[in-house]
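A protein chain is absent from this complex, but the other protein chains hold their places.
Just so it is clear, A, B and C label the chains in written order, and each chain counts residues from 1 on its own.
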Amino acid sequence: MAELTYREAIAYGIAQELRRDPTVFIFGEDIAGAGGVFKSTVGLLEEFGPKRVIDTPISEQAILGAAMGAAMTGLRPIAEIMFSDFLAVCWDMVVNEIAKIRYMTNGQVSVPLVIRTGNGGGSRFGAQHSQSVENWAMAVPGLKVVAPSTPADVVGLLAASVRDDNPVLFFEHKSLFATKGEVPSGELVDTLGTAKVVRHGKDCTIVALALMVPRAIAAAEVLAGRGIEATVIDLRCLVPLDTQTILSSVSETGHLFTVEENPRLCGWGAEVVSIVAEECFWALDGPSIRITTPHVPLPSADVLEDAVIPSVERIVNVVAKSLDA
Amino acid sequence: MAELTYREAIAYGIAQELRRDPTVFIFGEDIAGAGGVFKSTVGLLEEFGPKRVIDTPISEQAILGAAMGAAMTGLRPIAEIMFSDFLAVCWDMVVNEIAKIRYMTNGQVSVPLVIRTGNGGGSRFGAQHSQSVENWAMAVPGLKVVAPSTPADVVGLLAASVRDDNPVLFFEHKSLFATKGEVPSGELVDTLGTAKVVRHGKDCTIVALALMVPRAIAAAEVLAGRGIEATVIDLRCLVPLDTQTILSSVSETGHLFTVEENPRLCGWGAEVVSIVAEECFWALDGPSIRITTPHVPLPSADVLEDAVIPSVERIVNVVAKSLDA
Amino acid sequence: MQIPHEYGAHEARLPEPVDPNMINAPIPLGTRLDLYRLQQQMRQFEKRAYDLFLQNLVKGTSHLSIGMEAIAAGVGQAMRADDYTFATYRGHAHTLARGVPMGPVLAELLGRSNGLLAGKGGSMHLTSVERGVMGSYAIIGAQLCIACGSAWSAQFRGTDQITVAFMGDGATNIGAFHEALNFAAVFRLPVVFVCENNLYMEYTSIFDVTAVEHPAADRASAYGLDRIVVDGNDADAVYMAASSAISKARQGGGPSLIEATTYRHGGHSRADPGKYRPDGEVAAWLDRDPIPMYHQRLLTLGVSEADLDQVQRDVADEVEAATVFAKGGAPPQADTALTDVWADGGSSWRN
Partner (left out) sequence: MQIPHEYGAHEARLPEPVDPNMINAPIPLGTRLDLYRLQQQMRQFEKRAYDLFLQNLVKGTSHLSIGMEAIAAGVGQAMRADDYTFATYRGHAHTLARGVPMGPVLAELLGRSNGLLAGKGGSMHLTSVERGVMGSYAIIGAQLCIACGSAWSAQFRGTDQITVAFMGDGATNIGAFHEALNFAAVFRLPVVFVCENNLYMEYTSIFDVTAVEHPAADRASAYGLDRIVVDGNDADAVYMAASSAISKARQGGGPSLIEATTYRHGGHSRADPGKYRPDGEVAAWLDRDPIPMYHQRLLTLGVSEADLDQVQRDVADEVEAATVFAKGGAPPQADTALTDVWADGGSSWRN
């Protein structure tokens, strides 16, 4: 057991896999010599050498193409796309190539690869370096989608992602890098597609992901002071989606809230609300409510960014208002 | 009044705008000399000449970049991306540049452009040439999203798109190209963000888009024979979304069904269901149900493609089963 | 505004004459007979595919390479069984070149359950991992990046497998081309990029939209590579160029970029009558059809007409058998549409 930052947990988790399996290798822009622009791959070049830890040109299409081709021919690449916003410059590789090749070839081709990427806002980086785009990936069949909220989950879910025979998009939240948590010693391997109930409460279900998880937990504490006991679910993965945990919680509480960092339209929250609206309708005691960033690009100034990304206060207010009404 | 095919309506609608406004011009791959690979721009080069109707290299990023830069400096470009699947190779231009520039610059920059693209399945083109990706665009703040289902709507909504001062993604459904409809003579300009109730019925609301509209109408006819009277709404635009028409219909019928061609997760149907789940909950008499393509890439063989895209039969069965239960 | 050209008004581009020295290339006669057979297979297969299309049996689109066979044959013949091929939507010939049997390929075009991809991929996505055909890709340029990956993998694993990636002339103007070429050069990857310059993209002349005369070769220096242009209608020329690039790659010498000039006799895809081509151009290129030329060369080299006839008849039988196989295939079961999204064979996105 050791206390690690989320940032350290990334390098720790990658190292665990590099040590275990000689077919794993990792590459991306500035990840080797410099240890990554977020310092989340520090020490890997030194331990594993330049054959397995590689700096690339600024060529995101080539990076993901290379990952795909390597995965098709016996390796298990981990590719970094520095900011998740940059997935847009190599989106074809993600959605048309990597996601579809197994299906199109009737299962002839496997693509066991992981695309790690820095996701999310809160760093005042502005509209092109702050997006939460996990819902983009969720909308495309053939991709697994993971977004851990704690250092231990980073390690365990990263191991599960590397060992999975499917392509996984692994979203690391930039505003969680500095957060700390205990990471159990020894080999750590988690299971994709399992949500965690991180708080139990009978009055409502709050589903959250990544940076929104600590905020949802904090909101639940405040709400408890106001007499509302919330269950908080950390989704951890969007695909596979742990619908069982969601449905069984909502069946108990009768009220669903989702807290999303992505902009309003077509987020994972809409998917969760819709699943509940179809499969759990008769258990609902009131409207299902999504708390999201409004449908705007992210502004740069601190006060503006803080105004749009769901805050503890906003979560508290929306839940309290809805349950009182 | 003339009967035009959907395909002819595209060239007709573009010509109307090219004639009216000398700052409108159109470019893309094979759209000039060849009249488009779908023959939807036939005759434009002949009428408007090579300054305004231009063939480009296979360089989708440059095509959309050029459209953006031209729109920023006084022109109203119409750019074609041949198949909507190819938006993935220029997705950065769409989502990070075109969608965000006005906001990032505090309103200094306007981007009045239209991106036309062939969308949707049914042509046995396989996983990389058949996708319905209007939900990708809907998820990104700053883009208007239009998807007409009839020749008259093609003309009117295209005019509205070209005249709009915002960037518009205009999805032309490949499987509708050969369909016919009346197009009123004289200038035709429609309004973005207005859905159409194409059939009235008291028992349920079926919301559909593009190719799914004729299927939903056909399904409603079959359902009528079984004693179920459905309202069918043709959304026409995803952004702006005509929530008023949806909410008022569901308030009357108490039952919502959406029919989407895009794969299961995070489609526009999830957004519609979620809006209803929050804003119209107390009017609902039962679960809201999404009828979608399952969450798989599109297969090529005819029987397989027909098995996955929502059919009239599937719509009938789902609605009938749900309302009987 | 200056207009760089009038559309459709470009000059006819006529083929270069055959290189008379090519007959002396150091290629064993057996290899040449294989090259002849491969070209026959491609040609006869695609003619049959076209017939079946006219009978409305081919579903979706398909892109023939009739007239361009010498490239796929020459390159395929120069490869080793464990090498990797990455093809495009115009990939029938490149697939057959690796020894993939015709029956399943044809059945795939017909959308049958006995198709190479059980009807899930179609003509544009032919793949046979068993034969090293690592897929056919229908988004221009993507395959070039993916090919870097298999090449990197071979380098990493320490095998001496090489990768060949095909592309059209039009693909040279897309960003992925540039990224792949630089990436391959930087890491000295064992990959050979082959550009089939058939002078047209879909319906637009490549010369109308490209800054240089030779869309691939004139860019090789931007990646520190040699400028290589070969006669893509001469299987021997292609075979020689491919062999040398492949052996360079196999020995750790890094990537090559080969531009092979050629012409497609038909339209871009089944929907295209090819009317945009200037007068005289098609006729001139039909005269330079790679197959009769190669036939003649083999006669000159002393092969008998009877032996060549025999090859043609063998291939015809093969095509006939493939047709029976394909037509006899059942349509896929609807529920197979829901398999093989994931490695566990299924498509479930929930637990």
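Just so we're on the same page, contacts are C-beta pairs under 8 Å (C-beta built on N, C-alpha and C of every residue); 3 or more make two chains touch, one makes a residue touch a chain.
Because the structure is predicted, anything quoted here is derived from the model rather than measured.
From the options C:Leu29, C:Val212 or C:Leu301, the residue with contact to the chain not on display is C:Val212.
For the options A:Gly43, A:Gly74 or A:Gly126, the residue in contact with the chain missing from this view is A:Gly126. Contact with the omitted chain, checked across B:Arg102, B:Arg116, B:His173 or B:Arg215, is made by B:Arg102. Across C:Leu116, C:Ala176 or C:Ala245, the residue that sits in touch with the chain not pictured is C:Ala176. The set of chain C residues touching the chain not shown comprises 1-2, 4, 155-156, 158, 173-179, 181-182, 185-188, 208-212, 218-219, 221-225, 252.
Contact between chain A and the unshown chain involves residues 29-30, 32-34, 37, 45, 50-51, 55-61, 85-86, 88-89, 123-129, 264-265, 294-297, 299-305, 307-308. Across the interface with the omitted chain, chain B contributes residues 25, 51, 56-57, 59-62, 64-75, 77, 92-93, 96-97, 101-110, 112, 141-142, 164-166, 193-194, 239-244.
Please note the rule applied: only the chains that are shown with their structure count from here on.
With centres defined by CA atoms alone, the chain at the far end from chain C is A. Between chain B and chain C the centroid-to-centroid distance comes to 35 Å (mean Cα coordinates, whole Å). With centres set at the average Cα position, the gap from chain A to chain C is 40 Å.
For chain A, the set of residues that touch two or more other chains comprises 92, 96, 103-104, 141-142, 239, 241.
Shared contact sites, meaning residues of chain C that touch two or more other chains, fall at 117, 120-121, 125, 137, 139, 175-176, 341, 347, 349.
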